[in-house]
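I'd like to ask you about the structure that follows.
Complex shown without one protein chain; remaining protein chains in place.
In order of appearance the chains are A, B and C, and numbering begins at 1 in each one.
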Amino acid sequence: MTQKLKLGMVGGGRGAFIGAVHRIAARIDDEWDLVAGALSSDPDRAAASAADLGIDATRSYASYADMAKSEAARADGIDAVAIVTPNHMHAGPAIAFLEAGIHVICDKPLSATMEDALKIEDAVKRTGKLFILTHNYTGYPMMRQAREMIANGELGDLRMVHVEYVQDWLTEAADPNNKQADWRTDPARSGAGGCVGDIGTHAFNLASYVTGLETQKLAADLTAFVPDRRVDDNVEVMLRFKGGAKGMLWASQIAVGNENALRLRVFGTKGGIEWDQETPNQMTFTRFGEPKQIYTRGGAAAAGAGLRNLRTPGGHPEGYLEAFATIYAEAAQIIQVKKDGIGVPDGVHTPDISDGILGMKFIAACIDSSNNDTAWVSL
Amino acid sequence: MTQKLKLGMVGGGRGAFIGAVHRIAARIDDEWDLVAGALSSDPDRAAASAADLGIDATRSYASYADMAKSEAARADGIDAVAIVTPNHMHAGPAIAFLEAGIHVICDKPLSATMEDALKIEDAVKRTGKLFILTHNYTGYPMMRQAREMIANGELGDLRMVHVEYVQDWLTEAADPNNKQADWRTDPARSGAGGCVGDIGTHAFNLASYVTGLETQKLAADLTAFVPDRRVDDNVEVMLRFKGGAKGMLWASQIAVGNENALRLRVFGTKGGIEWDQETPNQMTFTRFGEPKQIYTRGGAAAAGAGLRNLRTPGGHPEGYLEAFATIYAEAAQIIQVKKDGIGVPDGVHTPDISDGILGMKFIAACIDSSNNDTAWVSL
Amino acid sequence: MTQKLKLGMVGGGRGAFIGAVHRIAARIDDEWDLVAGALSSDPDRAAASAADLGIDATRSYASYADMAKSEAARADGIDAVAIVTPNHMHAGPAIAFLEAGIHVICDKPLSATMEDALKIEDAVKRTGKLFILTHNYTGYPMMRQAREMIANGELGDLRMVHVEYVQDWLTEAADPNNKQADWRTDPARSGAGGCVGDIGTHAFNLASYVTGLETQKLAADLTAFVPDRRVDDNVEVMLRFKGGAKGMLWASQIAVGNENALRLRVFGTKGGIEWDQETPNQMTFTRFGEPKQIYTRGGAAAAGAGLRNLRTPGGHPEGYLEAFATIYAEAAQIIQVKKDGIGVPDGVHTPDISDGILGMKFIAACIDSSNNDTAWVSL
Partner (left out) sequence: MTQKLKLGMVGGGRGAFIGAVHRIAARIDDEWDLVAGALSSDPDRAAASAADLGIDATRSYASYADMAKSEAARADGIDAVAIVTPNHMHAGPAIAFLEAGIHVICDKPLSATMEDALKIEDAVKRTGKLFILTHNYTGYPMMRQAREMIANGELGDLRMVHVEYVQDWLTEAADPNNKQADWRTDPARSGAGGCVGDIGTHAFNLASYVTGLETQKLAADLTAFVPDRRVDDNVEVMLRFKGGAKGMLWASQIAVGNENALRLRVFGTKGGIEWDQETPNQMTFTRFGEPKQIYTRGGAAAAGAGLRNLRTPGGHPEGYLEAFATIYAEAAQIIQVKKDGIGVPDGVHTPDISDGILGMKFIAACIDSSNNDTAWVSL
């Protein structure tokens, strides 16, 4: 066994959601040990949360700044930090750890403002440290295989992309006691985008990741349907890609009857694929003029990148946590390369700072277009 | 039994597609006898087609004009004529029969040009005869029930509509020997709209029919992906409805892996529904905060308008032809009212000239918006 | 057009279910005219029902015996009679019409008793007239294609068949006002088998029809779950076929949440198919070691027998009534052959008297086995 890597975490204390997801993801493939944290801005909560997680009290920090400095100084300091705070709290710790020489794994979207995003990008460039953005849906094996099939020309020249990410949990005014809903509907913490930042960026990222298409411009219509909501909760976008392909993107948090329905459909001159995150172990693929085929994770048609990061055979469903774990496994692989010089395997394509910046441009362009009567806006 | 009505047909000779569908639809509920026709502009083909269909040779006409005149003069003349010619050949016969005092059942879209459309509308108004447009997808019982549920407020105030109608049969350049593909991709016969007229109008009509929403304006991006194609084959539209609801519409004939996928989703403050024409006997309905329910045609939740025009119990799938037959059955009911004074039953809402005009406005607005950089255009 | 055939009907008056289905089925393909009937054993109801259906009063008969005699005597007498009475009333009219020289189309199961069944078989043999049993589920194009694929060896040597036909409409004691439920749960009218006769025979027939396998013996466990029910409402059967294949059959009318779920799965050394009557336009086919494919009615993989009797293209769902219509269309084709000498097309395999006898043996063997502690019983 290669030595396990040491992970720290900023945010993710008691009552948080995504922090626990990151921790499970980091455990699944046994490549990380969580050894340090600044888990809450509230010192008591930070300490209690660290104790919950078996983090030694000496490595539970009251601030991310202390943590970055102290961990950088230790011989056995962390290899990477996971940043799982609300969006407006990404830039501070990200830059602090990068500057301390520590790799960063950061939740998406990159930040609440473009200004912050560019500062992070600058720090990444200056320091040369790794920056991984957890666009976890790219970790699904079927999406890896789809990406490779498209790159290999199995769909021919791409024409049309339809991506949607629809939920219903914000159909009514957010309960102020729901910590998740509360910050996501507060522009000071989530950024000017609501739904467009929270899930629209996932949809946009996944479509870009799988198709390899570069968005030239977009036209958007954003709406806040719930009275008094300060950010959008429904997002309609038309996309035009370089080379002539087009796309539609729909994100919504008021689509009653949908839990977490991220669905991607891509059509080219020779074939089409369709995939739904809620049944992630299968994807359909149709060659024009032939019957539709059901490709399954680990099944008869699994190939290439679709065969990496499988933990179980076909028919033993893997899900959201395993896809997330693949991001952590790949982060570990890349860091090991930096330490050991061993090459990164083919097929490792983990979202990074460029995806983060692109996501911020997507949010900004959507808001800009929507504010200008759905005018086409370049990305 | 009420006396069966007498039907004539214009178009629908050998080699045609939709004419045969109309004839089956007219037979299913046993309310019509096909007794006359001008089945082809080619006299030999017209006569042979009439013989195929058991139409007496004396009532097989070489032109629709002769037919309108002769049938109007007969004591046992036809009660209605079905017009199943390509779009650019709707106005001539429609007006001729209306002016001859004969009811008209016409395939959609209304015509190839707005000019023709308005002439038909004028004739309908002048003559007071019935004009039924066969937007057959409105005939599905689940769509009738959805319309009634929405009208009754079961979904609350509507917010978002997503409708798509996607196929793949025009993924490659049309075979000139394929009569269906040939005229549908020729603007002289289909009108300036290709996909937008052929199936976009169905999607728009169904969404309007079910939701009762009035479209205020739209923004569209139409594309002809197949080289040298003279009409659009992919249609992206954003919709804004009176009262603040919004919508997205996607129609495509190049979406590889889709046969005839007309899907409607409607979301309101209290609930959401989802339906797919390819599995038309079920529709899901979710009340916010409750589990999704599967409503079936003729099943436990069938109610009101969803219980009309059922020919078999739940679990015995009815399909496209039965939905089409409902249009004919309702046409017969309405005509009987005109003859007998018996009232039309509640729940009969058959698409008529106003739907036809609205469809033409939809096509024109889509083309206009698309030609103007996706600007918002009022309907 | 070939001249339409003339149809008579025994049973199917006001309040009946299956009679109306037969009439629609006979109309869809325009090969039959309903011109005579003995629609009810109650003379008033018979006359009123005939008037409803536009049958001339002179050809509405008070008894099937009169009808057989009179119609046989007419120059323009009926070509065939449809028998749609309860099971115990099949043999009388079937034999009368056969002996009068009139072809018979009879609802299933063949009769209420084996004694009756053998009498009908004897009459068919003596008279040489056509006897068609409306095992309508064999009329689905996907089942025709499956049959041909299996006959062609595409599944290899067959090993395992799983067929089920489950409903829930008899979950509670039958309402005596429900005419359908009433006679089906009365052994004097339905025969000793309840569920096994009503739907078990459909499942057995479909499995036999599609696979071509001959059942050697079976072991059954029949249950009447509803208190005081006099016939079975749940049927479990194990099957052993000639050549070594095996099967399981489950029929139930108390499986809450199922409307009319007839599902067939067949597995061989080289491939497997799966089909569900409630979504009849698709069937999956898997070649061993390859991804599952979705074959659709009229779609890219439609071939051979799967291409006959299509009325609409792929994606335009056809259903129960169209499958039933195929039985009537084929009956007409076969009768035309008898009249005109034109050969029956390949791929016409309409269930006949031998299927009826086999179905009766199936019912008898199930009851016998169940009464003998689930012993294996030869068919």
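We adopt the following convention: a residue touches a chain if its C-beta (ideal position, glycine included) is under 8 Å from a C-beta of that chain, and two chains touch if they have at least 3 such contacts.
Since the structure is predicted, the reported quantities are computational estimates derived from the model, not experimental observations.
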| item | value |
| --- | --- |
| Chain not shown, its touching partners among those shown | A, B, C |
| Selected from C:236, C:276 or C:352 as touching the chain missing from the view | C:236 |
| Touching residue (missing chain; options C:71, C:107 or C:168) | C:168 |
| Residue among A:79, A:322 or A:355 that touches the chain left out of view | A:322 |
| Chain C, residues in touch with the chain not shown (by the definition above) | 155, 159-160, 162, 164, 168, 171-172, 219, 221, 223, 225, 234, 236, 238, 240, 246, 248, 250, 252, 254-258, 265, 267-274, 284-288, 292, 373-376 |
| Residues from chain A at the interface with the omitted partner, ascending | 1, 4, 17, 20-21, 23-24, 27-30, 51-54, 167, 258-261, 277-281, 296, 299, 311-322 |
| Residue numbers in chain B that touch the chain omitted from display | 284-285, 289-296, 299-301 |
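Rule of thumb we're sticking to: only the chains that are shown with their structure count from here on.
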| item | value |
| --- | --- |
| Centre-to-centre distance between chain B and chain A (centres being mean Cα positions), rounded to whole Å | 43 |
| Intercentroid distance (Cα basis), chain C paired with chain B, Å | 34 |
| Multi-partner residues of chain C (each touching 2 or more other chains) | 296, 299 |
